[in-house]
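Just below is one structure, and these are the notes that go with it.
The other protein chains are all here in position, but one chain of the complex has been omitted.
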Amino acid sequence: MKLLEVKNLNVSFMVEDEKVHVLNDVSLDISENEVLAVIGETGCGKSVTGSSILRILPENANISGEIYYNGENILEMPEEKYRLMRGKEIASVPQSPSTSLDPLMKVGDQVAECITVGNRINGKEKATLKGVVNGIFSKLKLPRENEMYDNYPCELSGGMRQRILLSMGIITSPNLLVVDEPTKAIDWVLRKDIVKELKALKDEMKCAMLFITHDLGAASIIADRIAVMYSGEIVETGPADEVLNNPKHPYTKGLISAMPSRGLNVMEGYMPSFTDTFDTCRFFPRCTEKTHMCDTQIPKSFSINEHHTVKCNMYCGGN
Amino acid sequence: MKRVNRKNIILYVGIVLTAILVAVAILAPYIMPYDPTKMEISQKFIKPCAAHILGTDHLGRDILSRIILGSRISLMTSVTAIFISAFIGTMLGIISGYLGGAVDTIIMRIVDVMLAFPAIVFALALSTFLGKGQTNLLIAICCVQWTRYARVARGETIMFRDSEYIQAARAIGNSKTQIIKNYVFPAVISKIVILISLDIGTIILYCASLSFLGLGAQPPSPDWGVMISEGKEYMQYAPWVAIAPGIAIAFSALAFNMLGDGLRDLLDPRMKETVRTE
Partner (left out) sequence: MLLEINNLCKDYSTGFLGNRKIHAVDDVSLCINEGEMFGLIGESGCGKSTLTKMILGLIKPTDGSIKYNGEEISNLGEKQWLPLRKEIQAVFQHPQMTFNPKKNLYYSCAEPLRLFDMCDKSSEEYLVREMTECVGISFDQLKKFPHEISGGQAQRISIARALSLNPRLLICDEPTSMLDVSVQAQILRLLMQANKEQNVAMLFISHDLEVVHAVCTRVAVMKEGKIIETGTVDEVFENPKEEYTKKLLNARIEI
């Protein structure tokens, strides 16, 4: 059984009396101890996918579909039951290190709060708690790990704050960690270090991870499998090596060859807006490999091999 | 899914009340039942009745008519006062904030000195110095009031001054005046408008208190403050003479305060519903 299985997830938002369809039939799964990277550009719906799994979507969202965690549909679970599970079994690392921490609270206390969940604790427990937090800090190679507990967020650099957020995610030893854009707001130089630390940590804690990113490089380091998202749909899923080195979907190909080190090739056009309606493949206007079928037919998912699926008419013959 | 929440209700009620007030002021000559300055000593101190809904005062003038005409004086004075002070304050505030340095220090120290005086005391002192009369009341209020706008405009300007789009505007060749005119002013003005709508109630109260003290409009003009001042002599046996204009003042202050609160909530971007897709 898979640890997490998302089936035909549809999410739409009501914005000023209009329905904006953001996710369209998203299906993905994560096995235990596996890292799935969801790759996509700004506004493709990758963060909404993460938020749906964590059930932290805003009130104006409509969700349909199924999300199974260990065989249980978490979309139908009562709020109270899920609240206990979130944080303990499914944890998350939020996106921006500059705004996700309480500026008036010591970082150590913020991390410790993830375990105590607001329960009062006595002095003795507090000392052991501090030990646990410091242990996490040293695992993440935070400098001066014994003094770090008493720092306030403003005293730390962006990279350090990102590590604090990571430690908040892992301190409860969750089975599934949802990490949203961990490399977005930090220095380019630190990007590689953070991802490597995350990988080492994941190996040690033996947790599965949903790694949401726009950064192909970061995904190549940590991911076992990659799902490529375009305009609210998953267009390609497969093992990381295969997707990066032998992409099948024209969008994935374009994305990879647009990287400066892969030739800086231009994909014309922009991602369509969520208010558009589609009667062809969503990538159709930008596609360079379209066939006669693409005019009329919305592509289904086709399997290239056991692990690799592509949503593109090119592969309808089974390749 | 339009939700009518509490804040919207405050705004709507504010709009309706303000509209009533403005309509009364505009239509005053047509809706007053009597000539508000016509004295009939034989008719003095008539209790509120069908003929004189709010009664008459010590000179036999109809109070309702005086209040209706008084709304014009009250609104005109406070609106003029607020626009003049907002204009002066915003300009000085923007200049102070944008140029910084010595200009900023001088303007802001003047503001500090002004704020050190209690407003009413300062206005009183100034009116004594300039003499009685409506114009001098206006000047007195503006002298105190502009400092608020200067502070807000300066704060906003400093916030925008170093933003990237102003840098870009400078890089593309805008001069200081052009930047202030096309970039800083439009950015600051929305805050000022909210402040104006919040302040107008206070200014109505100011005007009333100063004319109550005998500094603004002079009798026999039907100013609300003057009316209370006249009525206070007869408080014991003809309370309606003072109470009716008092209620009028309270009503207009309330109307504008509700409008201001409602507007602020409406225009405050944090109150808006947003989609978060990323």
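Should a chain be cited, it is by its letter among A and B, assigned in written order, with residues numbered from 1 in that chain.
Just so we're on the same page, a contact is a pair of C-beta atoms (placed from the backbone, for glycine too) under 8 Å apart; a residue touches a chain by one contact, two chains touch by 3 or more.
From a predicted model like this one, the values you see are computed outputs, not experimental measurements.
From the set A:L201, A:A227, A:L244 or A:C287, the residue in touch with the chain omitted from the display is A:L244, counting the whole complex. Among the residues A:N151, A:S220, A:T280 or A:Q297, only A:S220 touches the chain that is left out of the figure.
Contact with the omitted chain, checked across A:L176, A:L201 or A:L255, is made by A:L255.
Across the interface with the omitted chain, chain B contributes residues 163-165, 167-176, 178, 182-183, 186-187. Chain A residues in contact with the hidden partner, per the touch definition given at the top, are 41-43, 187-193, 214, 216-218, 220-221, 244, 254-255, 258-261, 264-268, 270.
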